[in-house]
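FYI, not all chains are in this one, though none of them got moved.
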Amino acid sequence: MIIQFNSAISAPEKEQIAQAVAKLGYKTTEVTTQGNHYLVGIGKQEFDLRTLGHMPGIKDIHRVSDDYKLVSRKWKVGRSQMDLGDGVTIGEGKLAIMAGPCSIESEQQVALTLQHLKDNDVRIMRGGVFKPRSSPYAFRGMGVDGLKLWYKQAKEAGIKIVTEVMQVSQIAEMYDYVDVFQVGARNTQNFNLLDELGKVDKAVMIKRGISGTIEELLYSAEYVFSAGNEKLILCERGIRTYEKASRNTMDINAIPILKEKTHLPVVADPSHGIGIREFVEPVALAAVMAGADGIIYETHQQPEKAASDGQQTLDFAESALLIQKLKKAYEFLHAL
Amino acid sequence: MIIQFNSAISAPEKEQIAQAVAKLGYKTTEVTTQGNHYLVGIGKQEFDLRTLGHMPGIKDIHRVSDDYKLVSRKWKVGRSQMDLGDGVTIGEGKLAIMAGPCSIESEQQVALTLQHLKDNDVRIMRGGVFKPRSSPYAFRGMGVDGLKLWYKQAKEAGIKIVTEVMQVSQIAEMYDYVDVFQVGARNTQNFNLLDELGKVDKAVMIKRGISGTIEELLYSAEYVFSAGNEKLILCERGIRTYEKASRNTMDINAIPILKEKTHLPVVADPSHGIGIREFVEPVALAAVMAGADGIIYETHQQPEKAASDGQQTLDFAESALLIQKLKKAYEFLHAL
């Protein structure tokens, strides 16, 4: 069950509620997020909502049959929207487009990309400064220095930053320069990282694991939410299957299924989802039509010279075209 | 290599060509389809196209580096369109919508379905009379009798029939009543069935195997084509993965990849692709946006009473809505 407390709940009221829930044999976790205050109860006993619902201090109470609770639409039917400030949002009502290179490489690259995004009215830039690489000998990113030079320019341009955090110790050093912390596909079940991101007042975008289930993705979001951060976005980015004609198998089914199960925004990454530059567009359009709240993809001024992932990266001309098509497709769908 | 013969090629001309190709160390297969006449050469030696191209009797000659040949766009860049007669086509220029029940159950069901399709200007009806079922104790379909009663009504209604053929011996008994023979996902590599369907002058729609690769699907089409039948349609219907939140994982990537690799029409089956009634629409729309030439899905006057697959079957109201949306989406995409 989820109990949402009144903001002005008193300590004795809280205590009484806790006792009533304990009597049902439920284990509880108290959750304080950016603006809300919840008690999550885990248990199996049937009970009458009304026996609790009238208690002072309770704003709202719901049974949630899913094993994840706070991220479930069985609790919150309406859709959550993340507000990144300056009029930039992710979720409901507007398609969020996030574009940029796989890796941040240089000041000049950042400048060119930001200009490209401004020219096309895109407000969020993606890029990596810590790169998870299978081989220890591969390029691992520019690190926090890269992030700082990026941030300086992005702030001036009024563009928000989404970038991957790979470990707990990076959270603090990245904090001032990041608008959305991205949890990569290899860290979807890095539970310590999720716990720590739950203590932060910044949006977190969690990518589905390389072969993660939809349910596992929801549980990972529950980790962050139950640790205190409800600014969450989920991202479908393709799964690992036997088919090798594409880098991953974009699980288009996951989009409507996630949108049925959770109130959190769901975005799609067609660049990793198919991994082939010339097919990023059809997959991105398909994701919008399946209900995605946003698209995150890779673009670079010279894809063939990109430090990583060049084979799935659009050049700026392709990117500009894609942006126009994505916006039209989103409008079309919502007028359908 | 593929050599297309002139229709008026003489026996001596053919012989000379065969000798020239043999000299290159190529093994050859002569292929005579509904309207064309080819020589397919399999070999590795490099050669100058011009040394063969001038020979009398040759209409066209191409090198094809893919291992499949006749279905490759490296030979035929333009797109093939299947003409089912009476103005009904599959491929290029118009979205082919194929709808109907999983199983043909009764005259009345057929009549209701045909009326629904006519009302919505859909010209192709799907349905099964031979049902492949995991368990020998499950309903296996009405057989040829079901097909005959279906055909009688469909012909009157001006609606074409697509239905699954499960074995060689059924081809002859079904022939007169079928417009498109469907090869099901469990038979994609039933090579004898493919060979025999190659000898028939009816369209053949091959579904991707349950865990078949894109390449295997192309090879299966090559079987039919090289045996003499070029009226082919390919169908993406989801693949088997570890994810169990949906019946299959719809491989949306396969649509643009197939359309790049082959000139054959590519259709999508969202009913099997996701297997959940309320999500058939977003997946169908996504498939159109990814470039599908057609959509095949399940509808029934009372899904909850369907003999099979009810959980993924639309009722007629949902179906009518889907049809309108699919048509608009196709138009939208082609105006984008």
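A few remarks follow.
The letters A and B name the chains in turn, as written, and every chain counts its residues from 1.
Here, contacts are C-beta pairs under 8 Å (C-beta built on N, C-alpha and C of every residue); 3 or more make two chains touch, one makes a residue touch a chain.
Note that the structure is predicted; figures quoted are calculated from it, not measured.
The full homomeric assembly consists of 4 copies of the same chain, 2 of which are present in the displayed coordinates.
We adopt the following convention: only the chains that are shown with their structure count from here on.
In this assembly, the C-alpha centroid of subunit A lies 39 Å from the C-alpha centroid of subunit B.
On the side of subunit B, the complex with subunit A involves touching residues 211, 213-215, 238-239, 241-246, 249-257, 260, 273-274, 276, 278-279, 282-283, 285-291, 325, 328-329, 332-333, 336.
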